[in-house]
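One chain of protein is taken out of this complex; the other chains stay put.
Up next is subunit A:
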Amino acid sequence: MLCQECGKRPATLHFTKIVNGEKTEFHFCETCAREKGELIPGTSNGFSIHSLLSGLLDLDPSGKGQSPGAKMAQTLQCEECGMTYSQFSKLGRFGCSSCYKYFSDRLDPLFKRVHGGTSHVGKVPKRTGGRIQIKRQIDDLKKELQIRIVQEEFETAAEIRDQIRELERNMAQG
């Protein structure tokens, strides 16, 4: 059987994807599967999560068919710990917390694939995360404010507006 994507190479990866009860079968060669990011868990009992991740992240090492973006990614490097993006994509692990900053542009698609989401909405540490807590509080109050305005409860709305201003002032002062 030939790969359903390129139609040239033999299909070596066969799998069934079930989305909302709808079954679809796929037959890809490894190259196309990798390009499409369809290397999914479950096809690979023996694989470690890191090798799976590196499958998701890997850039074509032959250099053929690379987009300019991919070439740029190869030279990306964390200035803090020295890890390059290509090392990261092989290891599937970051070297330090600054890697998140230096590789930032390329992380959203990865996180979307692994987690479905890209932004943290959970617990925030009190010491380092004080600012974030205030920001979340402001966001919540703004939503509340909209509701009050729609319901024409202007007195409460004014109170909420003042609370927001106070919090914003606190935040600006650091």
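Here, a contact is a pair of C-beta atoms (placed from the backbone, for glycine too) under 8 Å apart; a residue touches a chain by one contact, two chains touch by 3 or more; residues count from 1.
The criterion applied here is as follows: contacts and distances are computed from a predicted model.
Between "NADP-reducing hydrogenase subunit HndA", "Ubiquinone biosynthesis protein UbiU", "Protein-arginine kinase" or "Acetolactate synthase 2 small subunit", choose the name on the UniProt record of the chain that's been left out.
Of the names offered in "NADP-reducing hydrogenase subunit HndA", "Ubiquinone biosynthesis protein UbiU", "Protein-arginine kinase" or "Acetolactate synthase 2 small subunit", the one UniProt assigns to the missing chain is "Protein-arginine kinase".
One chain isn't shown here. Among A:C6, A:I132 or A:I147, which residue touches it?
Within the whole complex, the residue contacting the unshown chain is A:I132.
Would you mind spotting which of A:T12, A:T118, A:Q146 or A:N170 touches the chain that isn't drawn?
A:T118
List the subunit A residues touching the unshown chain?
Where subunit A meets the chain not shown: residues 18, 41-42, 45-50, 53, 80-83, 91-97, 100-101, 107, 110-111, 114-129, 131-132, 135.
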